[in-house]
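Missing here: one protein chain of the complex. Every other protein chain is in place.
Moving on, here comes subunit A:
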Amino acid sequence: MKLLINEASHEFDADPEMPLLWVLRDLLGLTGTKFGCGAAQCGACTVHVDGVAVRACITTASSVEGQAITTIEGLNGKAAEAVQEAWMRLDVPQCGYCQSGQIMSAVALLTENATPGDADIDAAMDGNLCRCNTYHRIRAGIHEAVRIMER
């Protein structure tokens, strides 16, 4: 199988049904994408496929062949920089385990909509669980990222 990940081509041998999450983590060593539920319930495994936020834990590797996959390690661009800057500025993470997924969802949101309202943020981020409940700062972080992008 051959996948395009973070602008590089990766060839490997795997069960075509193997979820992208485990290909990234166990076969390619891209461990920034996290395992939280294996059932698209928590968003810890969020990556971008052709710019769209998807759950890598239920996406088979074979279904994304030929598409551009971006993980937290390969994240770049204006929205990404703004979100990561905001996250550090506000000390959003606590345990931090879900934050790769949070950031991937936030960047996908801001790439689509540079000035989201709270309802937009709710809709885009409700699939990303945080058991430390850093939601207050995630919301503030997205608003802060908007301000950074507007600079």
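Annotations
The rule is simple: a contact is a pair of C-beta atoms (placed from the backbone, for glycine too) under 8 Å apart; a residue touches a chain by one contact, two chains touch by 3 or more; residues count from 1.
Operating definition for what follows: contacts and distances are computed from a predicted model.
Chosen from "DsbE family thiol:disulfide interchange protein", "Twin-arginine translocation pathway signal protein", "Branched-chain amino acid ABC transporter permease" or "Methylmalonyl-CoA mutase, C-terminal domain", the protein name that UniProt gives for the omitted chain reads "Twin-arginine translocation pathway signal protein". Per the touch definition above, the residue from A:M1, A:M18, A:V49 or A:A114 contacting the chain not shown is A:M18. Between the chain not shown and the residues A:L27, A:V49, A:A68 or A:A114, the one that touches is A:L27. Contact between subunit A and the absent chain runs through residues 15, 18-19, 22, 25-27, 29, 31-39, 41-42, 44, 71-73, 84, 87-88, 91-100, 103, 121-122, 125-139.
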